[in-house]
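The following block contains the structure, expressed as structure tokens.
Certain chains of the assembly are absent from this excerpt, and the rest are unmoved.
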């Protein structure tokens, strides 16, 4: 690729992936609403509010690939989610449509299905069961991307990210963890395959305790190599095991299912 | 019921159902953003912009049932859809949560699945394939309703309405038509059943050419009695049969799949 | 048939079906542990404790068909269920095996699946979820019958009876009711079909509010003609509608899910 756009580059996951993406394109355009810090030689930066249509148009202009990590990534007031994840996503897809429809990786979330129990094994066809307004906004995003695919041919990978972090830090993440390396190899597969389509991809490593089946996207050639299991002892030592009836142990979305609807005030 | 709220009461479907709902509650509270016309003795009217949180709170206050036909019901600018169908729906569910969680019938749409072909037979578990921004907003609505059900116990019937009209007026509607009588009996079932849950219900009559299976909601006891087939001859006489490759003949969403994204200007 | 055995002939369902079975065989052998009352010309009676192996052997001897309604049919002490429904059923199948393997209709029960919710639509392949010791004993019976079929060719209809009564008498029975006429026509189909196998058959009429699919046994040619719906108004008038969170409204097994384990004392 010539120019790859990374949104949400100042967020937790964005900061981790940014250096790892160096080799994926000649130029990595990094963007966020927050400060983006120092910019490397192969990078260009564009600060951007996703709710600003014109700004998003400029952001996408000239890119031949988009990794969209931007937006709100936890439960929050609906007004904020509405701006960044709903209006912002529409802006992004309109901008992509006006700019040659570069392939998009959309950071969806396990919170689209957070109300499934942890003893249920999911495939990509099962109906969504979001666990909060954040999860609902990601359901919106999946629907929007799907529509742009069917109507215009815009390709998107709908990556339902579990817990993409340096390492798992609690018992639930023994199931949901995705290593940075595995995410990187997934990104490579997504932008490498001749025809992507608009698949749901579960974003977790090859964890012994996984809940999700990625068989349907084996055509991508992605084989995660990491396994959260090797951190179990550390987690057992550091974190209290959740009570069996606590949401953290019952639901795939974990504590998100307990979040209230945030007040606007 | 003591007080049943009907939103979208000035719209096409709202006007048709409004008199039919007379017997369902002591008071029928009718609402719309448009003028509601004359008000019957058993009715009370409240004009309301769904995007106005406080107004929606007042609208829902005191109701023990809601038939939500309000909002944008065709493809339109995203800003309008965003206000009425997304922000407005969140307002409605927050208002319901604050007012005893009256049971809700949410008018979803076949346009949540409009990109399925007409030779595909659908059940309620199949992934959404919306055919435009309107359809995407209904996907959002289904996700939101589902989340309020799982998180708070708010019950909703997600009625994917086909074509609810006096009579079918083109060939596609031989499959999608739902008579007013059948819709009315569905409404009675929805508010009658002791425990509703949050089911998807396909909104069409017992048409010979139907595309959708409602077996999974037979617990509601709804048996549509009408059949669009009796109008076939009239339609053959009045309307040209669509060409086999035209979207109207290929896709369940019919001409909606051809709609462009509406410009904001 | 020459001689048809009806067990449980003094029970509620037995008393109802006994006269209706008059035409199905030359001789109707009626049996129960309780008094069987007056015996008609075409009948012969044999009082029998199902737990008594030798008595059951005599009971089955000479029969070319068995309608097994006998045993405990509600929640009870395990010792009683063990004797009648477990030991007794083994006795019955051993007796059948020794006597030419007459076709058996085994009265199983909806209580084998009583913990499914009322908004779930079931087919015959779904795992059992019994709602008490009685339901567990019927699961045992289904397993035993299946084994005798696979190992020896003994055919059995596993009829999961809903509520077979004169008429439905509460709201749950609007879903579970099976009329005597429909049960009779089912019995005729079961003993008429050249090859029965060992199918699960859901025992309910063509109720609008049904929960169960009998498509898989359409080869039997059974089409129930009755519909509990015509009793809805009477029930609404006579019985309070259950609260939405009460087991009667939530679970297919209804109040059985609330039964305790009965003490032996």
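Per-chain residue numbering starts at 1, and chain names A, B and C are given in the order in which the chains are listed.
To be clear about the criterion, contacts are C-beta pairs under 8 Å (C-beta built on N, C-alpha and C of every residue); 3 or more make two chains touch, one makes a residue touch a chain.
If you're wondering where the values come from, they're calculated on a predicted model, not measured in any experiment.
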item: Identical protein chains across the whole complex (3 displayed); value: 6
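As a working rule, only the chains that are shown with their structure count from here on.
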item: Chain contact graph, described as a line, ring, star, complete graph or other shape; value: line
item: Rotational angle, Cα trace of chain B fitted to chain C, multiple of 5°; value: 120
item: Gap in Å, rounded to a whole number, between the CA centres of chain B and chain A; value: 32
item: Separation of chain B from chain C, taking each centre as the mean of its C-alpha atoms, in whole Å; value: 42
item: Distance between chain centroids, defined by C-alpha means - chain A, chain C (Å); value: 53
item: Overlap residues in chain A, where contacts from two or more other chains coincide; value: none
item: Complex interface listing, chain B residues touching chain C; value: 194-197, 199, 215-223
item: Chain A contact footprint on chain B (complex, rising order); value: 53, 78, 82, 86-87, 90, 94, 97, 112, 115, 124-133, 135-136, 139-140, 143-144, 146-147, 150-151, 257, 261, 264
item: For the chain C and chain B complex, residues of the former touching the latter; value: 117-119, 121, 171, 174-175, 207-211, 213, 229, 232, 241-246, 249-250
